[in-house]
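As you look at this complex, bear in mind that one protein chain is not there, while each of the others sits in place.
First chain written, first letter: the chains are A and B, and each begins at residue 1.
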Amino acid sequence: MKELKLMKGNEAFAEAVIRAGVDGYFGYPITPQSEVLEYLMAQKPYERTGMVVLQAESEVAAINMVYGGAACGKKVVTSSSSPGISLKQEGISYIAGAELPALILNVVRGGPGLGTIQPSQSDYFQSTKGGGHGDYRLIVLAPASVQEMADFAGLGFDLAFKYRTPVLILSDGVIGQMMEKVELNPQVKRRSDEEVAAECPWATTGRPKNGPRRIITSLELDSAKQEIHNMKLQAKYKEMQENEVRFETFDTEDADYLLVAYGSSARICQKAVQIARKKGIKVGLLRPITLFPYPTEAISKLASQVKGILSVEMSAGQMVEDVRLAVNGRVKVEHFGRYGGIVPTPDEVVKALETKIIGG
Amino acid sequence: MTETFDKPEIRTPENLVYSKTKVLTDNVLSYCPGCGHGTAHRLVAEVIDEMGIQNDTIGVAPVGCSVLAYNFFDIDMQQAAHGRAPALATAIKRLYPGKFVFTYQGDGDLAAIGTAETIHACNRGENIVIIFINNGIYGMTGGQMAPTTLPGMPTSTSPYGRDTHIMGNPLKMTEIVATLPGTYMVTRQAVHTPAAVRKAKKAIRMAFENQKLDKGVSFVEIVSNCNSGWKLSPVKANEWMVNNMFPFYQLGDIKMNGELVK
Partner (left out) sequence: MTEEIIIAGFGGQGVLSMGKILAYSGIMQDQEVAWMPSYGPEMRGGTANVTVILSDERISSPILNQFDTAIILNQQSMDKFEKAVKPGGILLYDPNGITRHPSRTDISIYRVQAAEAATAMGSAKTFNMIVLGAFLKLKPIVKMENVEKGLTKSLPARHHKSIPMNMEAVAKGLEIVEKV
C-alpha cells in the first residue's frame, strides 16, 4: 500500500532513504538541506531499521565515512549544499576511482564562495564535467518535484550498485524546501551482512576463509595498469550513455521552438510553455532527467524540427554548452538564466524566448 | 650474475628460528631497510593472527610511506584519502560493529591533514584501533617537515632546522587525544630494540582486545626512525631517535582503561 504525505523535498528524500533499506547516512548541516539530517535524527532510523545516522565533523569526514561504508558493500548516502559539495569532491573522486556505489544529494544554492542560501543551478559544470580531480563521471539525476526527490533515492541506489559508481542527485533550494504531495514506497528490508557479502564479493567485509583478501583503493603506481583501469571506467561511462539516458518532453510534437531546462527550471518552463501557447507561440519543453548521461540524441532530433532553442537554467549559462554540442550549429541556441539565488518567473522565460529566439 | 642464497638442505624444522606470520603477504615490503614500519606491520599482523581474527578484521591504510600497507597485510583493507582513515574506520565499525577495525597512519596523515578526523573519531569514542607511526618527517614525499618535526630539526622544507617562531611547534597528538573522553587507551611505544618490540606488541594486543569492550578508541603511537629522511644510517638513525625524539616524545602509557596514567 502506497502512502500519501505532504512533505518538503528534503524530508521526502530522507524518508525515502530509510524506506529504501539504506544502511548509513553521514552528513553535516548546511542550508538549504539541513532538513535531511534533522528529519533522519527525528525519525530514529536506527530504531526503525537499524540504519546508522551520524553527524560528522565536516563534509570532508562525511564523504569519507561514505567511502568507508560503501567499500564494505553497504548502502550509504550523504547530502549537502554547494559549498559542502565542493569540500566533498576529494572523496567523490576517490569513490569514483575505487568504483564504489554511493549516493550523494546536492541541494544547490548560489555561489561562488559562500554565495547565497537561495536556490541556484550553478553547480552543473561541477556535477557533470568535473568536480574532483581525474577522468571520471557521476550519474547525475535532476529531480523536478518532491515525488522525484523520494523516487530518486531508490533509483540512485539501483544505478550506483548496477555500475559500482557514485550517483549524484542534483536538486536545488526550490525542490528541497518545497512541499508537495508525495507517494512513499513501502519499507524495503535492509540487507543482512550475509546478503551484502553474497551480493558484493568485492567488498571488504572481512577476508574470506577460502579466497583472496579484498582491497579497496584508487591507487595504482604502475601507469600502464592505471591506464587500463581508466579505460574500464570509460567503458562503464559509455555503457551508461547507451542505457541510462532519461528525459521527458512536454508539447514538443508540433513545436516551432524548444525550451530545455532541468530541475526547478523545468517546472518554471512548463508554466512558460502554457503562457506562450496562450499567446500563440508553439513552444515545447525538453527536460533532461539525467544530466550525465545527457539526452544529446533527443535534443539533436528536435533540433531538426524547431527554429530555435532556449536553454533555461539558474546559472550564467552552463548546460547551454551541452545543448549547443547536441545541436551542433544547426539552429540558434541561446541561454536564459537568473542567478545568485534569483529564481526566474515563467513570464520572464516567455519574454526571453520572444526576444532572444523568436525576435532575435 | 645473482647467486641464490636459498639452501633447502639447511631449511629444516629443527633449524627454524623465524617465520613470517601468515597475516603478512609474500609481497616485498616497500620500506627502507631499518625503518620501523616493517616491524610495526609484523606486530599488528601477529596480533591479528594470534587472536584468530584474520577473517574479521578490516584495516585502513593512509597516504604516506604506508600507503601500500594493503599489499602487506593479508586481510581486507581499504585505502583512504590523506588523513581521512579515521572517518572510514568510523563508518566501517558502525556498519559492522562485530568486526575488528584499525587504521594505520603516519604523522603527516594523522597529525596534520587528518587532525580533525583523528580528534573527532577519538572524541566520539569510536570503537577502533589507531596505530600511529611518528617519525617526525614526511617520508614518502622526500623528507619534508611534518607537524611532529622537532625544533631545530632539518628537513627538506626546513633546511636550516625547524624555527618554531616561523614554522610553529611540534604537535603531540597522542597527549591531545588522551585528554578526550572517547579514548580508552593511549600509549606511546617504539620498535628499535627487542625489549621495545615486545612491549609494543603487548600494547597492540591490548588495543585490539579492547575492541571487544566497546569502550572507545585505543590509540598506539610508535615513535620510529626515518633513516632516509633524516639522512642517517639505520643505526645512527636509531641513536638519533633515542637521543632526540624520546626526550620530546616520551615512551610509556598515557591512558589505560579510560584513566590517565599518574
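Heads up, the rule we're going with is that a residue touches a chain if its C-beta (ideal position, glycine included) is under 8 Å from a C-beta of that chain, and two chains touch if they have at least 3 such contacts.
Note that the coordinates shown come from a computational prediction; the quantities given were computed from them, not determined experimentally.
Indicate each shown chain that the hidden chain touches within the full complex.
Spelled out, the missing chain touches these shown chains: A.
Just to verify: which one of A:Gln55, A:Gln89 or A:Thr345 makes contact with the chain not shown?
The missing chain is touched by A:Thr345.
Among A:Arg213, A:Arg267 or A:His335, single out the residue that touches the unshown chain.
Counting the whole complex, the residue in contact with the absent chain is A:Arg267.
Tell me which stretches of chain A touch the chain missing from the display.
Residues touching the hidden chain, for chain A, are 4, 6, 31-32, 117-118, 173-174, 177-181, 264, 267-272, 274, 343-347.
Keep in mind that, in the parts below, only the chains that are shown with their structure count from here on.
Calculate how many whole Å lie between the centre of chain A and the centre of chain B, each centre taken as the average of the chain's C-alpha atoms.
Using C-alpha averages as centres, the distance is 39 Å.
Quick check: in the complex, which residue numbers of chain B touch chain A?
54-58, 60-61, 67-68, 70-71, 73-81, 84, 87-92, 94-96, 99, 116-117, 119-120
Would you tell me which residues of chain A are touching chain B in their complex?
23-24, 26, 52, 54, 56-58, 60-62, 64-69, 71-72, 74, 76, 90-91, 94, 98, 193, 204-209, 213-219
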